[in-house]
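Removed from the display is one protein chain of the complex; every other protein chain stays in position.
Chain lettering (A and B) follows the sequence in which the chains are written, and residue indices restart at 1 in each chain.
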Amino acid sequence: MTEDEIRAAVLAALTGVAPDIEDETVDPATPFRDQFDFDSMDLLNFAIALHRSLGVEIPEIDYPKVASLEGCLGYLSGKLQDA
Amino acid sequence: MPSLGSDMEAGTLVEWLVKPGDTVARGDIVAVVETQKGAIEIETFQAGVVDRLVVEPGTEVPVGTVIAHIRGEGEPAAPAPETPTPASEPVAPKAAKPRKPAEPTAPAAASRARVSPAARQRARDLGVDLETLTGTGADGAVTLVDVERAGAAAPAPVPAPAAKPTGDAAAAMRRAIAAAMARSKREIPHYYLATTIDLTRALDWLETENRRRPVAERLLYGALLIKAAALALKEVPELNGFWRDDAFVPGTGIHVGAAIALRRGGLVAPAIRDTDTRELGDVMAAFRDLVQRARTGRLRASELSDPTVTVTSLGENGVETVFPVIYPPQVAIVGFGSVVERPWSVDGTIESRRVISASLAADHRASDGHRGALYLRALDRLLQTPETLA
């Protein structure tokens, strides 16, 4: 799976949780919580969406690692390579 | 047009999901309505055949307006519209006759609409527009029951219905919240109690539990708090229900309204029905579904009118204690702050524990501080045995 594909899946999951987010406005480094007012429910829904689209199970303990776009892409490409 | 809470005065019909001739069952979604709380799906509370759609899509109508006629099958003339009135014979010879040769089905069409004093008073309290009602009382008068049917969930007394900029949904929701909260602070003598609850055991249990669960079934501690709040209400039922007509009316069932902040401001508090009897996983699923739909899609009318109590949590933003405002006509709201690590004395030794502040705002007309205190104590006790909340 290419980085672009992962990126597309992450953005899709993100806009699924918050439809008003526009792809190009996502700041890669800022945590979603600060950027989009995400709460734990949004993060959970985000994780569920990623699990559905990519098949990646993100354990609770790893939630901080997927809290921003940048972190998310790094974490997921690592996970998908491992697999 | 059903009322979706104590703060709704009007709604715009967006789309019909049924057409004349369709058969509908109780609970079927028949229309989508744009309200101050966003687009809401409207269910029918009557089974039957759709007779006529009265309100055109795109039209804004006040709460209580007949939007469609549903012909009940074999049922006695139902609350709704189109009741053929002649049933009672006109005994009194002096009964005012309609002055204008209007439709003969409207015997109440005297110079002034016939509305009983009790109905008029209640309509004022509920913000129901009397002009939109069909009376079922003596000589076609609008009665208390007619008003209460229209105002199902007791909408708030709203300031003069000035022209609304319908475009600005956020501003409309702001006004709705303003009306409800102003009414709350004007009418409800709140009392506030708070306590700090050791949540360590509950969170440990939750972490273990979540390790077992697939991602889609994971639990947030918020669900645990909601379930505990519901179960504690069984012990102090006078916090679960409504204050109406100078009396407490107990809720039928415990339906916790979960306060959900919307991303661009505003909030809604839809109900998780029968919270106390559901399994925790089920509460979580319902909670998650409500949050998702509140923020991205549509809530249903009944979800907004059902809550018998509200639970709010502001802990994720670092707030230590919440002093919540009751959503009328409910009589209580439970607030939770952040989970924080604090030095805590356990059996005489100081440990670091994860604790949370739980607060209760309750209507002093319906309950007293003593009962409120018992409620928080029950809540604390329940949260010490998380496995019993599953």
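We adopt the following convention: contacts are C-beta pairs under 8 Å (C-beta built on N, C-alpha and C of every residue); 3 or more make two chains touch, one makes a residue touch a chain.
FYI, contacts and distances are computed from a predicted model.
Enquirer: Pick, from "Glycine--tRNA ligase alpha subunit", "Lactate utilization protein C", "Pyruvate dehydrogenase subunit beta" or "Amino acid/amide ABC transporter ATP-binding protein 2, HAAT family", the protein name that UniProt gives for the chain of this complex that is not shown.
Expert: In UniProt, the chain that is not shown appears as "Pyruvate dehydrogenase subunit beta".
Enquirer: Check the whole complex and report which displayed chains the hidden chain contacts.
Expert: When the entire complex is considered, the left-out chain reaches B.
Enquirer: Determine which one of B:G72, B:G137, B:P237 or B:G253 touches the chain that has been left out.
Expert: Answer from the full complex: B:G137 touches the omitted chain.
Enquirer: Given that one chain is not shown, which residue among B:S116, B:S313 or B:Q330 touches it?
Expert: B:S116
Enquirer: In the full complex, which residues of chain B touch the absent chain?
Expert: 76-77, 83, 85, 87-89, 91-92, 116-119, 121, 135-141, 143-145
Note that only the chains that are shown with their structure count from here on.
Enquirer: Show me the residue ranges of chain A that touch chain B in the complex, using the header's touch definition.
Expert: Listed in rising order, the residues of chain A that touch chain B are 16-20, 36-37, 39-42, 44-45, 47-48, 51-52, 57-60.
Enquirer: Using the touch definition from the top, list the residues of chain B that touch chain A in their complex.
Expert: 207, 210-211, 214-216, 218, 220, 222, 261, 263-264, 287-288, 291-292, 295-296, 316
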